[in-house]
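Beneath this line is the structure, given in structure tokens, with notes to follow.
For this depiction, one protein chain was excluded, whereas all remaining protein chains were kept in their positions.
Let's look at subunit A:
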Amino acid sequence: MQCSVLDSNFVYVSTSTLLETQGTEMLKDISSHTYEVIKNIAVGVIDIVHPPRLGFQLTLKLHLDNIPRGKEAIKTINKISEIQALILSNQLKEMLKRFNFQDDSQAMNNNNRPIRIVYHPSEPFYVFRQPEKITAVFPMNFKDNSDVVIAMSFFQELVEVGSQKEMEKAPQCSWSPVPPFQLRGEPVQDLTTNAGFVSFDITSRHVQGKRLDKTVWNLLNFYAYVKYHIKCSRGYIQRRMRKRMDSLVKQLNNTRLVEEAPQKEDGRCKYVKELVKVPKGKSMMQQRCKDMTRRVRISKFRIKINGCARFRFNQRWIYLPRFSSKSSNKSYTKMD
């Protein structure tokens, strides 16, 4: 991104999506259709600069003054940030469309060298042609060991579900701990994984009509999908553990010898305190205060008349500090 003090209303954004094959970069030109889509993202805000900056496929000139205000600004900025994804997805679509699934002779030639696609940094995946299909291979890497285990169980389910009869129209999915032989010669750091390699076989059926958009979207976002599933699984495990812990603590508290006495014993209402939630020190202090208040009040009135209890208790003979959980009620004095 470039901006100038002299020209502060404009910002230049340059981007490129390099596809690599056997270490050689392939600078795929952007199609005219992609240019049209980019221009229509934010009319008046985006201008395409010809020629692009050196080393980049596309340079855009953004008119900051023309960006709408309020919620529309966020939408526009989000769309601008998706331009790189848009270019890559269009390139992948064209690549899939151009591959001729019926011509096996192309697969036998040297045209089936794997193409390395990088949608997210440090998460490349490979696409290469085979007879009657295109294979997309995802090397899977995770930082945490527990993520690896959850991901492996997910891949196992993915392969099992993919092999079912109901899913015969979906791409064939397979998992392998070692890279396929077609990836021989690729960089070692890309082929070093801790969760194996997931492969999808894309056939001509998956690139026809509207399915092409979905296929490309699913391939580009496979990594994000898996990571989101792992994150949700971990959150679910955490919730279950917390719930089970609460139930175990309640069971343990039931083993106590002294149980909490009810505040009113006339049967009109019952008061049950949850020791688990209220801190022990605070609940003890509150209970002592209430006991002391009640004893003082009772001792002042020797003659007890049933029904007049509320009149007695409304009179305050001795002031005692109140312990309230409300943060607004802060009427306490520090005792030296």
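By our rule, a contact is a pair of C-beta atoms (placed from the backbone, for glycine too) under 8 Å apart; a residue touches a chain by one contact, two chains touch by 3 or more; residues count from 1.
FYI, contacts and distances are computed from a predicted model.
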Per UniProt record, name of the chain withheld from view ["Bifunctional peptidase and arginyl-hydroxylase JMJD5", "AP complex subunit sigma", "Actin-related protein 2/3 complex subunit 4" or "Mediator of RNA polymerase II transcription subunit 18"] = "Actin-related protein 2/3 complex subunit 4"
Task = Consider the whole complex, including the chain that is not shown, and state which of A:V118, A:L158 or A:L191 touches that chain.
result = A:L158
Task = Using the touch rule from the top, list residues of subunit A that touch the missing partner.
result = 145-146, 149-150, 152-154, 156-158, 160-162, 167, 169-171, 173, 206, 211, 214-215, 218, 225, 229, 232-233, 236-238, 240-242, 244-245, 247-249, 251-252, 254-258, 276
